[in-house]
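My questions will all concern the structure given below.
With one protein chain withheld, the remaining protein chains of the complex are depicted in position.
Labels run A and B following the written order; every chain starts at residue 1.
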Amino acid sequence: MPERDDIVGTSPLRKEGRAKVLGQAKYIDDLSLPGMWHGATVRSSIARGRIGAIHFAPEVDWSQFAIVRANDIPGENTIVHLTKDHLCLAADMVNHPEEPILLLAHQEKAALLAGVAGVRIEYDELPGVFTIEESEAAVANNDVDRIVWEGSEYGGTANCFKQYVLYSGEAKETEDGLAAAFEAADYIVEGEYHTGAQEQLYIEPNGVVAECEKDEKGNVVSVCVRGSMQCPYYLVHALTLVFGLPEEKCRAIQTETGGAFGGKEDFPSVIGTHAALLAMKCGHPVKMIYDRAEDMAATTKRHPSRTRHRTAVSKDGKLLACEIDIALDGGAYATLSPVVLSRATIHAPGPYKWRYVRVRAKAMATNLPPHGAFRGFGAPQSLFALERHMDKVARVVAISPEELRRRNFLATGDRTATGQLLTEPVDMRHLLARALEESDYYAKLARFAQENRGSAIKRGLGIAAFMHGSGFTGSGERRLNSVVAVELLADGRPQILVSSTEFGQGTNTILCQVAAQTLRIPYEQVVIAQPDTALVPDSGPTVASRTAMVIGKLVERASAQLLEKLRIESGLPEDHTPEQFTQAALAYLNAHGELRCSVRYEPVRPVEWNDELFHGDAYPAYAWAVYVAEVAVDLNTYSASLTRFDAMQEVGKIMHPVLARGQIEGGVAQGIGYALYEKCVWKDGRMMNNQMTNYIMPTSADLPEIHVYFEEVPSVHGPCGAKGIGELPMDGPAPAILNAIENATGLGFDSIPLLPEDIFEKAHSFTDPAHGGSEDLDPEKLGEFLPEVNA
Amino acid sequence: MRSDVAAYELSAPPTLQALLTQIASERGRHALIAGGTELMVALNTGRLGSRSLISIQHLRELRFVRVSESVVEIGAGTTFTDIRRNETIAKELPLLVQAASWTGSIANQNRATIGGNICNASPAADTPPPLLAYDAAVTLLSVRGERTIPYSGFHLGYKRMQLEPDEILYCVSVPRSYAGWQQYIRKVGTRNAQAISKTALACVALVQQQRIEEIRIGAASLADRPLRCAGVEDALRRRSLAPEEIEATVRTGRAALIREAKPIDDIRSTAIYRSVVAANLLEEFLSQLAS
Partner (left out) sequence: MRASLQMTVNGEQRRVDVPPIKRLLDVLREDLDLTGTKEGCGEGECGACAVLMDGELVNSCLIPALQANGARLCTIEGVSTEGRLHPIQQCFLENGGAQCGICTPGMILATHHLLEKHPKPTLEQIQEGLAGNLCRCTGYMRIFEAVRKAAEAQNAV
């Protein structure tokens, strides 16, 4: 009798993998519908201003085009997020370059080129703000001309989408505690850290095909959008508002998606509603695929950030208190900024015990295309700052970076900065020790220190310690109220029905593993439905590292229910064979017609969370990690590259070892890009390097061997003890790399992306004695950089 | 895809002679497309100026490597992969093989041609620096005949070159005179593979008794065109590499390069970074010569 307990934890073949390696997987641009037209977007060429006259070039035969403007929208002109400041199509004002103003559809894709070129828009240009600092200055100086966002009915203030304050205790008490701690501290260490925007750069650009059904009077009765997306129900919701239709009349179908990383979380609501509006206007299905240049210039990016740390630390390296100030650049509309900001806030104090914590955070409005979700969602930004800052604190206290961390880690039974009691075991000291051992840290530190003398190539190591919360924050999962179903197909195979999408991370595979193990049948016997909102319930968005843990748990419950049903009603024996399962399933269908078991989210443990005070159980579970980066910095070219990377993490039960490794390796690669290669070049709010030639993503020749190690501490929250894993690897690489660069060269950098030109500038600014600060200058190192100085 | 492909003409003349005849009679009307790794990108981004193109990729007469006693002749239609695979070039002109190997990807090397690389005339192009260092000559062909000029005089300014509207670049010839010379090439790009040059330096030098007898240097991205660093060469010719004098020689070379280079700030890098890094590369070369 084959053992059925070993499916979760093994590495069966990816469910849709065969189709992918055959080139048979159908992505949205591979699909065509009969009579399909093509769509394109006419976009703002300025950052901010009033839209004036719109001219249509006479040489173009406009009768062949369908044209959609804001006043064609049957419902609300809004792309719904948490607020309604984001318009579906600009009407009177534009607030960022590339803002959509007009939509065009034509039967021939090539004709759209002349169409888009043939629309000339007059603007009454207004001044814009393009950085966090410019946005803040406008508020500080009461510069009404540069207040680019007024606030909305959902809150926010001038130029500021959202603000939070997190106190580790009661507000007044904490403020008093902070003041006292800083007063008494042996050292106060300050630092400011910056991260730039990052483009998700999924290899498949955004694309949809939309259809619209109208009644005899010409009113829209239903819409259906197929496409590349993470969250079909988000798109459904967007369609209900834009068309004024009930949910049952708005259908979203996810097609095979070629990468997402958050970039297809909220953006499909934009392109999806656009294509649907064009379908409405022209009476045909409409396909809209962005080319790379448009996708890069017009869609969401990771929020740039500025984080300020002020830390009180004792002379024996105990972290006493921290005041952290975070500012994010949200772009022109609020969209997801409040949520990104929230996660940034909660992760800001990191995996450490602090006596007193205050985090103040704000998301500022600028005239850039709205920033959005990207793997990590605020945590990479604040953890970059924290982990760079920890190295600085260590230096000031004159203990090693690893020792500082070791003395301050949270442990089982401790409370986090939000007051969450860590009931599930956590042992960061052990992870640290193992990471240092696997990376041969001490031996290499010593060896590099030796070898660096007299070499133009400086080598070094750096660490980062961090954690990532799985699932939606606090009561978010309760609000999502996810539903999952498992049903029987006509041939007796069970089919999983979720709106959770596959985009490479392994959703299909792991959920089928869970079902198979619970139902005690082979993995191959389980099917998962394409996320089509006409068929699948709303199991919430595929984000926040929630799929394995939250949805997996629901699949487990639904499967258990189905099994129970078959046991009771169809006499399925205990210890059944796969054939007996099929027989029982068919018997049930024969007798009852159908079997569908539906379950709704329930927290495994009660979740106490206060949204306003940032107090309580922020996340049901955390993954914990220590990463070690090994770099080589060539002082002839000032370029830094990774020579090795060690990623050590505890993520609960590893559901699928090959997929899990793949997640970490891929996330580390993106983190390396975030740190050293991927720079967005902006000019007046417009991305200037919106081509793959000029937006530099690491190739296979740029990445080191990435060594991945797992520890498993099962969590009650996930199936078989699984926790979230997808975003964790994004948080650690950047600070570990910059820590390594400082170790290698003595040069400290607090801003990413860090390019060779930046390293060059700092290396050569040593000639200015005012630069750097006392802990930076090392006369011995100085001489090696600038032989002319000593000559 | 930002061009209407139906609006473009593309033809393929059957022979080299037919090509020359056509471009002579229809002067300036057509753009020539070889491997397409530049022009098709322009087409894709909607920036291909010419509506009429002539394909020359198939012309066997342009794709050759001919080795004579004194010279290696490389047809303009020779691909980067052809260059990498050619044994003679590997032995005699290693800098050219190196440059070809770090241009684009294998897929692009299979299509990109040396003629296209030269005539696209980007100051960042990969083959010009070694060709300049090797003192190559270029042969230009038209119905009026052929003429051969030093490659160092071919580029006249930003994307301007010594090529009449009825001429094509026929071949590049490199003298087989570098046995016993020291050779060096290094490219600094935005990443390790598939990168456009921020700067690159190709150097050849004949060293005798710790003295630089002769030196030739070609550089990318230090001017509005591929740069033959004649000023640096003059400054370094006859200078000593002996241990007590190498520092002075390096300083002289660096200073001369920083004077001669006129790089710009652009989307990829900064002028000062380019200058200093180029000087570092030169220093690296000179240190290698000394050891």
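Note that in this section a contact is a pair of C-beta atoms (placed from the backbone, for glycine too) under 8 Å apart; a residue touches a chain by one contact, two chains touch by 3 or more.
These figures come from a predicted structure and were not determined experimentally.
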Given B:A18, B:I106 or B:A248, the one touching the chain that is not displayed: B:I106
Touch criterion as defined above, residue of A:S63, A:N142 or A:S700 at the omitted chain: A:S700
Residue of A:T78, A:N159, A:T195 or A:T257 in touch with the missing chain, whole complex considered: A:T257
Among A:L103, A:V209 or A:A669, residue touching the chain not depicted: A:A669
Footprint left on chain A by the chain that the document does not show: 11, 13-14, 16-27, 29-30, 200-205, 256-261, 291-293, 503-506, 658-659, 661-662, 665-670, 691-693, 697, 699-701, 703, 705-706
Interface residues of chain B (partner: the chain not displayed): 1, 5-6, 8-12, 33, 35-37, 40-41, 43-45, 53, 55, 57-58, 81, 104-108, 110-111, 192-194
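Simple rule for what comes next: only the chains that are shown with their structure count from here on.
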Residues of chain A that touch chain B when the two form their complex: 110-111, 113-114, 291, 293, 456, 636-639, 641, 677, 681, 688-689, 691, 693-694, 696, 698-702, 756-757, 760-761, 764, 788, 791
Interface residues, chain B side, partner chain A - complex: 1-6, 45-46, 188, 190-196, 198, 247, 251, 267-270, 272-273, 276-277, 280-281, 283-284
